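Before we start, here is the structure in question, set down as structure tokens.
A single protein chain has been removed from this complex, and every other one stays in its place.
Presenting chain A:
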Amino acid sequence: MLKSGGHIDRSTQVITVKGVSKSFGELHVLRGVDLHLFRGENLVVLGRSGTGKSVLIKLISGLLKPDTGTIEVLGEHVDELDEKALQQLRLKIGFSFQNSALYDSMTVRQNLEFPLVRNKRHLTRAEINHEVEDVADAVGLLHTINQMPSELSGGQRKRIGIARTLILRPEIMLYDEPTAGLDPITCIEINGLINEVQEKYKTSSIIITHDLACAKSVGDRIVMLLEGRFERQGSFDQIFDTEDERVKPFHDYNFIT
């Protein structure tokens, strides 16, 4: 089933990862990973904790460098770009962090306007305010705009974190565990928001999660990271139609226990 209503352009890959490996000392996290993301697609990356899911999107956004392999984002090789070119490319990539990573010392409004003020210096104060209020409204939190991040709930922080990335109108969204630590109702709201973002802003997204309800709700395609490699990919039902002992407990824990 296509969650994005058939807007996927399968002729255009916005992200292409080829043979990427990454180690931290003796710990080999990724071992020759291949991955692609089509324009308009929601791709879910499933896997156990510590299997390198977050490392993968940090490599894609250029926060980490791969040991081997290549990463192409919107036609540019991330690992070959200089600092300035990488910064320009990052404006087209939205990154929603697991713990939201809101700037504690700033209000919600200042958090939202921070990327805008720094990257679109030609905008007037009125235009900035309009943009900020527009994205705050898009995530349903316009009323919290003058609050500090410490005054927000976990779900609200996630929403503001997503809003902050949307303000630069990215083409690609990377979500790191968007529903981690949230109650089931808030999880449903966040899943809905991810789908709304894709509809409204026409983004292509990679969603890192181990929450199968989230994967089922937002994923057009799911890939499973096992022992540093993507060993399974397909729709939700295809992924879990297996007797593989590394995969089955995942499904059973989420839907049977």
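Annotations for the structure displayed:
Everything that follows uses one rule, which is that contacts are C-beta pairs under 8 Å (C-beta built on N, C-alpha and C of every residue); 3 or more make two chains touch, one makes a residue touch a chain; residues count from 1.
The rule is simple: contacts and distances are computed from a predicted model.
Of the names listed as "Phospholipid/cholesterol/gamma-HCH transport system permease protein", "Na(+)/H(+) antiporter subunit D", "Hydantoinase/oxoprolinase N-terminal domain-containing protein" or "S-adenosyl methyltransferase", the one that matches the UniProt record for the absent chain is "Phospholipid/cholesterol/gamma-HCH transport system permease protein". Set against the missing chain, the residues A:T70, A:N119 or A:Q233 yield one that touches it, A:N119.
Considering A:L43, A:L168 or A:I239, the position touching the chain not shown turns out to be A:L168 (whole complex).
Set against the missing chain, the residues A:F38, A:F97, A:Y175 or A:F236 yield one that touches it, A:F97.
Within the complete assembly, residues 58, 61, 63, 83, 87-88, 90-91, 93, 95, 97-99, 101-105, 114-115, 118-119, 164-165, 168 of chain A touch the chain that is not shown.
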